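With one protein chain held back, the other chains of the complex are shown just where they sit.
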Amino acid sequence: MENILEVDGLNVYYTNKGNILGKITSRRADRQHVLKDVSFSMKKGEILGLVGESGCGKTTLAKAILGMQKQFDGRIRLRCRNPQMVFQDPYASLNPSKRIGWILEEPLRVKKGSERLSREARSRRVDEMLARVGLDAKIKEHYPGELSGGQRQRVAIAAALLCDTEFLIADEPVSALDVTIQAQIIRLLLKLHAQMGISILFISHDLRVVYQMCDRVMIMKDGVLLEQGEVDGVYRNPQTDYTRLLLEAANIE
Amino acid sequence: MKYAAKKLVTMLITLLSISFLVYFAFDIIPGDAALAALGTDSTPERLEALREQLGLNRPFLERYFEWLANFVRGDFGVSYKYKMPVADMISSKLPITVMMALISFAMMVVVSLPLGVYTAMNSGRRIDRLIMVVNQIMMSVPHFFMGIVLTYIFGLVLKLFTPGGFVSYETDFWRFISYLIFPCIAIALPKIAMSVKLLRGSCIEEAAKDYVRTAYSKGNDTRGVLYKHVLRNAMIPVITLWGMTLADMLVGSIVIEQVFNIPGIGRILLTSISYRDYPVVEAVIVLIAAVVIVTNFCVDIIYQIADPRISVGGR
Amino acid sequence: MKKWKAYPVNFRIGAVITGIMLLLIVIGFFYTPYNPTAMDNSAKLAAPGLRHIMGCDNFGRDIFSRVLKGMGNTFLIALATVVIGVVCGTVVGAFTGYYGGWLDEVLMRVNDVVFAFPSILLALVFVSIFGTGKYNVVLALGIAFIPSFARIVRGEFIKYRDMDYVKSARLAGVSNLRIIFVHILPNTLTVMLSSVMIGFNNAVLAEAGMSYLGIGVQPPDASLGSMLSEAQTYLFSAPNYAVFPGLMIILMVLGFSLLADGIKER
Partner (left out) sequence: MEDLLLEIKDLNIEFHDHDAPERVVSGLSMRLNRGEILGIVGESGSGKSMTAMAIAGLLRRHDMKISGEIYFEGTEILHAGRSELRRLQGDDIGIIFQEPMTSLNPVKKIGWQVEESLRIHRPQLSREQRYALAIECLKSVELDEPEVIYKKYPHELSGGMRQRVMTASAMICDPRLLIADEPTTALDVTIQLQIVKLLQKLNREKNTSILFISHDLSLVRKLCGRILVMHDGRVVEEGDSHEIFTHPRQAYTKELIGAIPRMEKLQQF
C-alpha cells in the first residue's frame, strides 16, 4: 500500500509578526524554531496517532500538511486534493448563524464543473451522511447553538466527509467532551474509517484514547518527534523519559 | 521602552503625512491663490508677478519642503487677507482654545470617575437608573445647544455671567478662567455622560470575571475588591475613550467659541475659510491635528502603563 | 416580532421616540402647515400659539414648518453619511481584517491619519476646499466616518478569520470572497448594527454643528443647526426659536441611542 502522506525534514520558523517594522528588525535569532526536522509517512487507510501537549507544534504540523502554513523548509507530499480537519472546540467549529442543513450543504454547493449537484441530490447526500454519523435528519432545521457538544462534533465530522476526502486530521476531537460522549465519538470515527477507508491523523494528549484509536503513534515535544512506532511497542518499552511521564500521567502501568 | 519608541516613530510618520496631505489638498484647490489675494479686477501681469513672488510656479515638492521647514520653525507663512504673518494671528488665540479643551477634560475626569464608580456600586437601584436616564439624555444633547441653554439660564435669567463678557488672559487671568467655566461645562457634559456610562458598564463587566471571585475568596470585602481589583481593570477602556474625547473637545471648543463668542482659534479658522485665506486655514488645521496626535501618543503611553499586557506588539 | 413586553425597556422607549421622529420627518417631506420659506411680516417672532404652534422666527417664517424640513435634511444627510461610512468602512475593515499583511498596514496607517481628524475638522477642510452645501457635507462626514467603522469591522474580522469554522470552510474549497461575505459578515451584524446607530447619532450631531457654524446646509434651506445659530440672537426675546430645533435634535439622537442600547442588550 503506497503512502498517502510523506513528510521529510520539515522545519518551521515563527517570526514575531508585529508590523512591517517588526519583520525587518527581527534578526534570525528572534525567530522561534517551531518544528525541528520532522519526518514521517502515513500509509493509505491508516490511523496515525500524534501525541503532544500544548505548544509542542502539533497544530503547526497540521496547518503545514493542510497547506495553511506556507513558509516551511523540507518536503510534504499529500496524495489527497482536499484534506479536511475536525477541531477540538465544538462551539467554534460550526457557523453559529447558519442552520445545520445549510452548513452541511455548503461543501456540496461550492463544487464546480462535473461534480455540480442539483438541490435534491445535495439534500439526499446530506441526509445520507447524517444517518451515517448517527444524527436524525430533523437536526437540519436547528442552529449549532441548540445542539450538545457531541452532536456538534458529529455534524463537524459529517461536514468534513461530505467533501469526499480520503485524508482527515482530527485535532483533539474528543478532549472537550464528557467522558461518556467521548467513547461514542471514537466508535463513530472507527466505524467511518472502516466503511470509507479514510486515513486519519489523530492528534490527542490522552494516550489511552490514542491506544483505542490508532495503529501507530508518534510522540512529539517542543517540535521534535521523540518516538514513533506501533502503539503496543511504544507503550510497552518507551524510549524516552517524556513518553514514560505521559504513560504515568495516563496511569498506564 | 521599545514600545514608546515604536509609537513615537508611527506618530511622527502620521504627523508628516497629515502635513503633506493638508498642504497637497490646499495646493490643488480649484481657485487660484493669487486671484483670491488680489481680487478679480487686477491685471494678469500683476497676478503673474504675485505668483512669482509667492513662488507658486516652483515644483510642488520643493514648495512643500520649504513650507514644512518654515512651519517647524514657527513661521506659518503670510495671510492673504490681512497680509500679516499667520504666526502672530494664531499665537495669541491658540492658547485660549487649548485651555478650554484642557479645562473641559479636567472636568470630565473629576466628575465621571466618582460618578461612574458610584453607579456601578449601586447598579440596579433607583438612583442608578435615574442617573442612567439623565446620562442618556446628556449624551444626546449637541454641545453647542447645551451652550445656548446654559447661556439662557445662567447668563440671561440668573445672570451668573455676562454672555459675551470674555476677558483675555493677558488682562485678567482669573476672570478669563471664570468666564470659561460655562463654555467648558457645555463641552464636557456629553463627554461626562459617555464616560460615566462606559466606566459603569466596564466595572460591572469586570466584576463578573474569575479573578474577582478569587479576590472574594481571600476575604476581601466589596469595597476592597472594587478599589484594589475591579477599578484598575475597568479603567483601561475608559482611558482609550478619554484619549479620543480630547480630540473632540478641541473641535468642540471651536464650535463653543461661536456660542459664547470667545476669540479663540475657531473664530479665525471660520473667517479664513470663508475668505479662502488658505495659509491660515492650513496652519490652524495642521496645528490642531498635531495637538490631537500628540495627545493620542500620550494616551498610548498611559495605556501601556495601565495595561502591562501590551507588549512591543502593540494593540 | 416577539411580544412587545419581551424587549428591554430602553429599546421600547427608543422605538417610540424614533417612530414619532420618523413620522414627523416623512410628513415634513410632503406637507408642512406653512411654506417654510414664506415670510409673514405681521408674525415676526410670534410666540407659540394656535396659528403657529412653535411660533415664528425673526422673518415671520413658521418655525414648526422649518423644523420639519430641517429634521428631514438632517436625517437625510446623516443617513447618507452613515451609508458611505458603513459601506466603505465594511469593505476596508473586512479586507484588512481578513487578509492582514501589508494591505492591512497601509490602510491602517491611512486610517490613523483620517482618525486623527475629528469629523467636523475634516469636514471643515473639505468644505473650505470644495465649498459648502449639502452634498459636500455628506461627502465630508461620510469620509470622516469611514475609519471608525473600518476599525470595528476589522476587529471583528480578525476575531473570526481564525475561527475553526472558517478554516473548515476554506478547506471545503469555499472562496475567500464567499467566506468574507457569506460566512463571516452575518455574524458581525449585531456589532455593526449598534455602531451604525452610534455613527448615525454622531452624524446628526456633526451635521447640526456644521450648519450651526454656517458651513453646512446653506440658507434658505432649513437645517436644525442653522436655525439654532439664527435663534441665538433672539434668545431673550424668543427662546422658543432656539428650544424647539434643539429639542428635535435631542429627541432624534436620544431615540436612536436607546434603540442601539436595546439591540446590544438583546
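The chains carry the letters A, B and C, assigned in the order they are written, with residues numbered from 1 in each.
As a working rule, a contact is a pair of C-beta atoms (placed from the backbone, for glycine too) under 8 Å apart; a residue touches a chain by one contact, two chains touch by 3 or more.
Being a predicted model, the structure only gives us computed values, none of them experimental.
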Counting the whole assembly, list the visible chains that the omitted chain makes contact with.
A, B
Sole touch to the unshown chain from B:Met11, B:Met132, B:Ala215 or B:Leu241: residue B:Ala215
Thinking of the whole complex, not just what is shown, which of B:Asn233, B:Gln258, B:Ser272 or B:Asn296 touches the missing chain?
B:Asn233
The missing chain sits against chain B at residues 209-211, 213-221, 224, 229, 232-233, 236, 306-309
Extract the touching residues of chain A with respect to the undisplayed chain.
53-54, 178-180, 182-183, 186-187, 190-191, 194, 205-209, 211-212, 235, 242, 245-246, 248-252
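Just so we're on the same page, only the chains that are shown with their structure count from here on.
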If you average the Cα atoms of each chain, whose average lands nearest the overall Cα average?
C
Taking each chain's centre as the mean of its CA atoms, which one is most distant from chain C?
A
Please work out the Cα centroid separation of chain B and chain C, and write it as a whole number of Å.
21
Going through chain C residue by residue, note those that touch at least 2 other chains and give them in order.
none
Quick one: which residues in chain B touch 2 or more of the other chains?
none
Residue positions on chain B within touch of chain C in the complex are 10, 13-14, 17-18, 21-22, 25-26, 29, 136-137, 139-142, 144-145, 148-149, 151-152, 156, 247-248, 250-251, 254-255, 258-259, 269-270, 273, 276, 278, 281, 285, 288-289, 292-293, 296
Listed in rising order, the residues of chain C that touch chain A in the complex are 102, 105, 163-165, 167-175, 178, 183, 186-187
Which residues of chain C touch chain B once you look at their complex with the stated criterion?
10, 109, 112-113, 116-118, 120-121, 124-125, 127-129, 201, 205, 208-209, 212-215, 225, 228-229, 231-232, 235-236, 239, 242, 246, 249-251, 253-254, 257-258, 261
